[in-house]
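Apart from one protein chain that is not included, each protein chain of the complex appears where it belongs.
Chain lettering (A and B) follows the sequence in which the chains are written, and residue indices restart at 1 in each chain.
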Amino acid sequence: MKRDSLIFMTVVPWVVPVLLAASLMLFLKGHNAPGGGFIAGLLTAVALVLRLLAYGSESVRGKESLYINLIIGGLAIAATTAIVPTLLGYPFFTHTFGHVHVALLGDIELASAALFDLGVYLVVVGNVVTVIVALTLSDEPPSDRDAQANGAEGTGAQDGH
Amino acid sequence: MGIEIPILLLVGALLTTGVYLVLDRTLLRVVIGLGLLSNGTHLLLLSTGGLEEGAAPVLAHGVSTVVDPLPQALILTAIVISFGVTALLLTISYGVYERYRSDDLRELHGRLDDE
Partner (left out) sequence: MGGLLVAVLLPMAAAAGLRFAVGARSRAAGVAASTVTLICFGLVLAAAAEHLHAPSSVSYPWIPQLGLNLTLVADGLSLLFALLITGVGSIVFTFATAYLGPDENCRRFFSYLLLFMSAMLGVVLSGNLIVLFVFWELTSVSSFLLIGFWHQREASRNGALKALVVTSTGGLAMLVGFVMIGIVCGSFELAHVVEHRELLYASPWAGPAAFLVLIGAMTKSAQLPFHLWLPSAMEAPTPVSAFLHAATMVKAGLFLVARMGPLMAGVAIWTPMAAGVGLATMVWGSWLALRQTDLKGLLAFSTVSQLGLIMSLLSQASPAATSAGLLHLLNHGLFKGALFLLVGVIEHEAHTRDITRLGPLPARMPRVHTLLAIAALSMAGVPPLGGFVSKELFLEWQLNLGLFTAVVAVVGSVLTAAYCFALAIGLARGRGAPVGEAAAAHDPGMSLLWGPAVLVTAAVGLGFAPQAMVGSLVESATAAAVLDAPLHLHLALWHGWSTTLAASGVAITGGYILYTFWWQQSSIVPATLITDRLYSGFLVGLEKGARAITDSYMSGYLWRYLVLILSVGVTAMVAAVVGSGFDSPVVWNARTTRAHELLIIVGALAAAVAAARAPTRLAAILALGANGYSLALLFSLLGAPDLALTQVMVETASVALFLAVFVYLPPYRPMRNKRFRPGHMAVAALFGFGVAGLVYVVRGMRVAPTIAGHFIAKSVPEAGGHNIVNVILVDFRGLDTLGEITVLSVAALAAYSIVRGLRERRADGDIS
């Protein structure tokens, strides 16, 4: 599914890092301002998908297991943050938090809930990218198939190309 | 006019078009219908919060009243889940087409037995 669009290929290298940085911000600030794991994860995924659209399926071939590992890892992190408190004698899913000050980003809160959010983030990124990569990697349809389908339907409009 | 009436009218319209498309025989239209159906449902959930006057549920100085945050949390996960469902459905319709060379539910009817 390689699309040779000059504009696309020129813009994407600039846009993707910006999107990734924005998603990082959304993730870190998510506990106190709009954002959080779900949103940041989706934004990261969108950035990765943009990259995929620009550079074609070759850029992700062989990386499927990486994205699946993101899902598994994310689930593991989320589940761990839920279970660890029970090992320490607290109720299931007890979260704690504290504050640290980091240059540029300002007051950053370190909450164990953020770890859980990290799990959410990884799961969301992994999910979106896994599905889209899997579909992209399924081979290009042979050109004669489209012709055949169109021929059979007669009036069928050829769209999307 | 209270905002609940136009919002609920939109909800009704979205659910109607969604269901109408889900009842269609083309797989892709079913999936699109499901997308409209979930959009309508999300808006419906939000409206159950009351649609009262208030700021976004982000606590800050000077914010006195905020809107109900609970439906929002529910909807947020629902949006992501419906994406997952859409992805799965799309993959299934793709697989069905690969195998049976059709995306028409009426044509596909009973074809599983052909295998």
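Please note the rule applied: a residue touches a chain if its C-beta (ideal position, glycine included) is under 8 Å from a C-beta of that chain, and two chains touch if they have at least 3 such contacts.
Everything numeric in this text was worked out from a predicted model, so none of it was measured.
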For chain B, residues in touch with the removed chain: 1-30, 32-33, 35-36, 39-40, 42-44, 46-60, 66-70, 72-73, 75-77, 79-88, 90-95, 97-99, 101-106, 109-110
Residues belonging to chain A that touch the chain removed from view: 1, 26, 30-39, 42-43, 45-46, 49, 53, 64, 68, 71-72, 74-75, 78-79, 82, 92-93, 95, 97, 99, 109, 111, 113-114, 116-117, 119-120, 123-124, 126-128, 130-132, 134-139, 141, 149-150, 153, 155-161
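In the analysis below, only the chains that are shown with their structure count from here on.
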Mean-CA-position distance for chain B and chain A (Å): 21
Chain A contact footprint on chain B (complex, rising order): 56, 58, 76-77, 80, 83-84, 87-88, 90-91, 94, 101
Chain A - residues contacting chain B, complex: 32-34, 38, 42, 124, 127-128, 131-132, 134-135, 138, 149
